[in-house]
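Note that one protein chain of the assembly has been removed; the remaining protein chains are unaltered in position.
Chain lettering (A, B and C) follows the sequence in which the chains are written, and residue indices restart at 1 in each chain.
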Amino acid sequence: MAGRAPSEQEVVGYLKTVSNWGRWGSDDQLGTINLITPAKRVAAARLVRDGVGVTCARPISTDITPETTYQPLRFMVDSGEGRDTAPPERLLARRGASEFIGMVFHGYAITHVDTPAHFFWDGRIYNGRSCNLVTAREGATVEAVELLHDGVVSRGVLLDVARTRGVRWLERGEGVMPEDLEAAERASGVRVEEGDILLVRTGNYARRAVDGPVNPTEAGSPGPHAALLPWLQARGVAMWGSDTHNDVTPTPYPAMGHPFHIGALVGLGLWLIDNMNLEDVAEACRARERWEFMLTVAPLRLRAATGSPVNPIALF
Amino acid sequence: MAGRAPSEQEVVGYLKTVSNWGRWGSDDQLGTINLITPAKRVAAARLVRDGVGVTCARPISTDITPETTYQPLRFMVDSGEGRDTAPPERLLARRGASEFIGMVFHGYAITHVDTPAHFFWDGRIYNGRSCNLVTAREGATVEAVELLHDGVVSRGVLLDVARTRGVRWLERGEGVMPEDLEAAERASGVRVEEGDILLVRTGNYARRAVDGPVNPTEAGSPGPHAALLPWLQARGVAMWGSDTHNDVTPTPYPAMGHPFHIGALVGLGLWLIDNMNLEDVAEACRARERWEFMLTVAPLRLRAATGSPVNPIALF
Amino acid sequence: MAGRAPSEQEVVGYLKTVSNWGRWGSDDQLGTINLITPAKRVAAARLVRDGVGVTCARPISTDITPETTYQPLRFMVDSGEGRDTAPPERLLARRGASEFIGMVFHGYAITHVDTPAHFFWDGRIYNGRSCNLVTAREGATVEAVELLHDGVVSRGVLLDVARTRGVRWLERGEGVMPEDLEAAERASGVRVEEGDILLVRTGNYARRAVDGPVNPTEAGSPGPHAALLPWLQARGVAMWGSDTHNDVTPTPYPAMGHPFHIGALVGLGLWLIDNMNLEDVAEACRARERWEFMLTVAPLRLRAATGSPVNPIALF
Partner (left out) sequence: MAGRAPSEQEVVGYLKTVSNWGRWGSDDQLGTINLITPAKRVAAARLVRDGVGVTCARPISTDITPETTYQPLRFMVDSGEGRDTAPPERLLARRGASEFIGMVFHGYAITHVDTPAHFFWDGRIYNGRSCNLVTAREGATVEAVELLHDGVVSRGVLLDVARTRGVRWLERGEGVMPEDLEAAERASGVRVEEGDILLVRTGNYARRAVDGPVNPTEAGSPGPHAALLPWLQARGVAMWGSDTHNDVTPTPYPAMGHPFHIGALVGLGLWLIDNMNLEDVAEACRARERWEFMLTVAPLRLRAATGSPVNPIALF
């Protein structure tokens, strides 16, 4: 499908031609989240028939694997060991267990939301702000994850591109193209509409279960191709998630490195969910032959953060 | 109301008389989460009319205040500063910002879920397991937060005890009693039923906004009284949350220290949400004169953890 | 002594007039550490007569106090609790205890070395390098603490300014002036010479033991006055340490904020030791009426760090 891919010059041009800067006013920080209306949320809730919830997140492991950039930490502050035999005077204050957790959630392993402040282009973040507003000490002083404190609730649509192509998974280095999305729409009888949270399955996480974790910068990764950007804007997608880190690797556009991230976050103000687990939700969809559901994404209320680890819940 | 409070001996006895051990089998780890059925979730979704989401979490601050036990950390791995003027060869690899976050979420400041493994009594956790199963190295090898990977979705009911009592907030050291809950039910025309997630507002977080944060072990705190335990079991509450750390302080029962935590977590297998922000959801309820809503709690998929920071989303 | 203090303009001028830029070549990163010769180290070792070692560091506490900027962390990875009664199959792999430690050592609480890269002035660090070389991701790519991997060993000289002035401690806001150092020299019969590590006692840590920890930005602090800078250059001091955070607070020079840090680190390339405990070493000096000793400072070999926590050892 390389023939249908836009040139590097075209993709760089998307920052101007496929842009939402100013669309919701010069003060806007929400970007495409604006597309989710109360009516959209009500309609999403109406999709619930079976009362079955399904995670779209991967487990967070403290193991070091090839996909680890920074090791997640978990240390117990207090545990239960020996609490059955400890002398009574020590027991009273020690009847609980707790832990320290620490992580760099961005990367290749943890399911997380990216805010528009996560990437820059030409010194700018979404809506034309200076990237200097994401400071070393204060963090994301604008376009931070706290903007989503009331959660993101909308219709979730799963497009299973691997299944539509008839493969177990897309090969590393392959991009998801607009034709893939439209073929998946046809195959599943659903159409992506304004305000939807679009989840796209490449089978990448299924492959991980078979072949083990890899480092995408070394082994490559499937992912959304920058060619999708005009399509996503045209359809009014409010949030994008996939079972990849959300850029084809190696990059088809060396001058940009991460063209999908840059076009989505900087140009469109389109919030992303990286490294999802779409296996459970795909199974739930297949079983019902229904590719839409209510989806709730509830980021932690981290201060001035460029994202948050999340556990998006699909409800059928 | 001290006259109606059970004796210490009675409360210690709750571990036997107000217990769910064995109720869902000897292998059960879910406790009261078992009470949430698919039909309950469908009914919860039917409550959505306005399509308005409301956070029930507090912001997570890295500041040190009197309520800080362990300081939450947030350090930038990479930022946007100077990215507008950096030489091109450095820019390509540096077009993103990210951060390390770290926290001990248990304590008095962060909205979080407690799993049954968070507390012990007499060497046991919920369903009679040994507290030695919560180890210093592996963490909660049972009854861990990962059990809730598919999220907790149910009807949320807010009982505004402070409002029903006609006060801005309960005084520190005051306990929420069964009479309070029943008075709030009457005042708001709602009845707590099996499988509900019960949120109880003492006004404690409103007071924090006025008086500033305090350390509960020094200043005291309102909270759920252990006298609630039989009531919660009788009604079939699936999850409890309040705007306190969920035990009256100073404790009315010195031999137990945290009798509500122990009775709920160990005896009932009743999962808790500590340190909620119930101001926004109370305002939303008051505006609608409706005290029920769809509630989604989506813990992070942390491995072997005794809880998780969360951002519970009420949907009206 | 305010009359003898230089004007703000003069102190700003020190960056040019009291500067070691270029003195040891344009490639130099060591600054005043160059002044410590092998002969100086041999002479330092010759000072050892009693074979008594004395710490010059404060204990590192994980408590939150008014002087805490970032809380030091210490979590056990594994402990000994219950190891006496654990089943044998679990014991074999668990016969050790270990911990995670974490800290921001700069600040007001921990004894640590500052490298010249720790402060900037007018976009520059010591020897005229751009402050952009201290990056958000890589850290101090120059003038980092690893330069001291072979340790700093020299003659240590303690000048007890508080004792010489006949006070228990200098008041907060008071600066140590050149006259103080010369009076202390006379009182103790020692003269600061080229290559010495100069330790200056204000009694600030003794006061902490009496009055408790305070936040210097709120309560003020004694410290070295910028007026010392020409004196330190003239005498050839190789490293400076004191029992303060090493700047008079509130600052006498608002345009600079931290004039001693800036003049020492940026202008002179003079490495600092902040927040020392000089009580034990002062007692050891008084007992012997000897104010010189062998001093060993052994920073951790942290990569690209702007300093290191240290435990400097005086040997008498």
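The rule is short, and it goes like this: a contact is a pair of C-beta atoms (placed from the backbone, for glycine too) under 8 Å apart; a residue touches a chain by one contact, two chains touch by 3 or more.
In this text the structure is predicted, and so the values were computed from the model without any measurement.
J.: From the list C:102, C:220, C:236 or C:250, which touches the chain that is not on show?
T.: The missing chain is touched by C:102.
J.: Touch as defined at the start, partner being the missing chain; which of C:67, C:81, C:160 or C:196 qualifies?
T.: Once the missing chain is taken into account, the touching residue is C:81.
J.: With respect to the chain omitted from the figure, which of C:64, C:219 or C:304 is a touching residue?
T.: Considering the complete complex, C:304 is the one touching the chain left out.
J.: One chain is left out of this view; which of C:5, C:64, C:131 or C:187 touches it in the full complex?
T.: C:131
J.: I'm checking contacts with the chain that's been left out. Which of B:51, B:82, B:203 or B:241 qualifies?
T.: Checking the options B:51, B:82, B:203 or B:241, the one contacting the hidden chain is B:82.
J.: Write the list of chain A residues that the hidden chain touches.
T.: 64, 68, 70-71, 73, 76-79, 81-82, 86, 94, 132, 136-137
J.: Touching the hidden chain in the full complex, which residues of chain C are there? Just list them.
T.: Within chain C, the residues touching the omitted chain are 37-42, 45-46, 48-55, 57-62, 70, 73-74, 76-77, 79-85, 92-93, 95-107, 111, 117-125, 130-137, 139-140, 146, 149-151, 153, 255, 257-258, 261-262, 294, 296, 298-307, 309-313, 315.
J.: Write the list of chain B residues that the hidden chain touches.
T.: So the residues of chain B touching the missing chain come out as 73, 75-77, 79, 81-82, 85-86, 100, 136.
Basically, only the chains that are shown with their structure count from here on.
J.: Would the interface of chain A with chain B count as same or different, where same needs over half of all numbers used to appear in both copies?
T.: Counting shared over all numbers used gives more than one half: same.
J.: Give, as an integer number of Å, the spacing between the C-alpha centres of chain C and chain B.
T.: Each chain reduced to its C-alpha mean, chain B and chain C end up 45 Å apart.
J.: Whole-Å distance, chain A centre to chain B centre, using C-alpha means?
T.: Comparing mean C-alpha positions, chain B is 27 Å from chain A.
J.: Check each residue of chain A and list the ones that touch at least two other chains.
T.: Chain A, residues with two or more chain partners: 73, 76-77, 79, 81-82, 85, 100, 136.
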